[in-house]
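Note that one protein chain is taken out, while the other chains of the complex remain in position.
Now for chain A:
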Amino acid sequence: MAARNWIFAVAVAVAVFLSLSTFSSAQDLQIVNAERRIDLSSHIVKAFLTLKVENIGKDPAADMLLAFPPTQIKNLAMVQALAVMGKKKKKTYLPLDVKPTEQPDAPNDAGYFLVSFATPLGPGETVTLEVLYILTHSLEPFPVEITQSESQLVYYHDSAVVLSPYHVKQQTTFFKTPSTRVESFTSVEPANRAGKEIKYGPYEDRAPYSYAPVIVHFENNSPFAVVEELVREIEISHWGSLQITENYRLTHGGARHKGVFSRVEYQSRRSITGSSSFNALLAVLPPRVNSVYYRDDIGNISTSHLRTGFKKSELEFEPRYPLFGGWRATFVIGYRVPLEDYLFEAPDGRRYLNFTFGCPLVETIVNKLTLKVVLPEGSKDPSAVLPFTVNQDLQVKYSYLDIVGRTVVVLQKDNVVPTHNVPFQVYYTFKPIYMLAEPLMLVSAFFFVFVTSLAYVHIDLNIVKK
């Protein structure tokens, strides 16, 4: 998605929303074919939905609706839509605008997203859409508590048919489980399982808002690494570096550990005990990263390895103890990157920081991400540009040798998944003269010390003359 001014984006959204009620009618569209592939192999559920949409109405349609059941809408981290252009080999994908929206007559509190077509869909025309949506916290461990030697089983609730406000002529749904161990799955004929895949459908001619609840109960021992809260602080120093400090509150979001933790079992029979636990994490950091540290409230944690590369650096680290279900670990990762890679001057003379949003840990969910960009002292008019909406706020922070404090742009977003790791920009104005303030303060302090010592040597403080 192209970066653009978010105010403009909001304006567009409002315009689209207003136009929606006037000329778009749900009955004008129908879905000829829907294929859904839901990847359940990690704790982040990724669903790929391929829709072939046809306009059966009289008027051209500018947009269409995607519906989600209320249980999913609150766990929905991201929805992306692409329009497929061209035939087989020469396929190109065109990203489409997706906005959350409200419908007055939504049955059962269903949630909606509005996909705007690149060009309005004329009567009789069809278009193929690729929709990706990501669900978090959607795998429910059952049993809720397991012992060290048990492996983790989870429930996944969904519908065998795609929830849609439109008529769906034909559809199929595939669930991909991480292993072949599937305890049970709801049967909605025709449904069958082959290896790691469960297939529902094909189903013909389903009316709008058809729903067929299914539960899949399967084994998932992938690390359920959930960061309850992540505070990333990016401190810009015009003296040549960006200092990034990341405060993590990590937890194992899977089935709770119960009873004994046996070290003997854990270290000698690693393959069969603690299979749902994890003790290694991987953070993808920028290239040319330096001064990396990994510590927590009580000191340095010595189990980490850093591999630096040209494209990216990888920090492989372990919490102090393996994380079993429900166990927590808080830690801080900090690093420094050269300024010239991330700070640029805009054509209008403003400066802007171009950095990656999201969480550097791979395959983790962040429940609450707060990203703070600490601008140098004396910066003015900050504004942030992001491809999605976040809460924005301004704060003031005092750091070394600050007098008026530094402006902090606070960006806050809930339910962040790795697909949110996209670049964002923070624009601000800055006069280079402010760079000299702090060195001058230090210089004058030292100067004062020298003057005092000079004075001490030259002035005779004795009252009585010798």
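What we mean here is this: contacts are C-beta pairs under 8 Å (C-beta built on N, C-alpha and C of every residue); 3 or more make two chains touch, one makes a residue touch a chain; residues count from 1.
Here is the rule we go by: contacts and distances are computed from a predicted model.
Colleague: Quick one: the chain not pictured, UniProt calls it what, "AP-3 complex subunit sigma-1-like", "ATP-dependent DNA helicase II subunit 2", "dolichyl-diphosphooligosaccharide--protein glycotransferase" or "Trafficking protein particle complex subunit"?
Modeller: So the chain that does not appear here would be "dolichyl-diphosphooligosaccharide--protein glycotransferase", according to UniProt.
Colleague: Which one touches the absent chain: A:Leu94, A:Val144, A:Ala280 or A:Leu401?
Modeller: Answer from the full complex: A:Leu401 touches the omitted chain.
Colleague: For the chain left off this view, which of A:Val168, A:Ile301, A:Leu315 or A:Val390 is in contact with it?
Modeller: For the chain that is not drawn, the touching residue is A:Ile301.
Colleague: What residue numbers in chain A mark contact with the hidden partner chain?
Modeller: Its contact residues with the unshown chain are 259-264, 267-268, 296-302, 320-321, 326-330, 398-403, 457.
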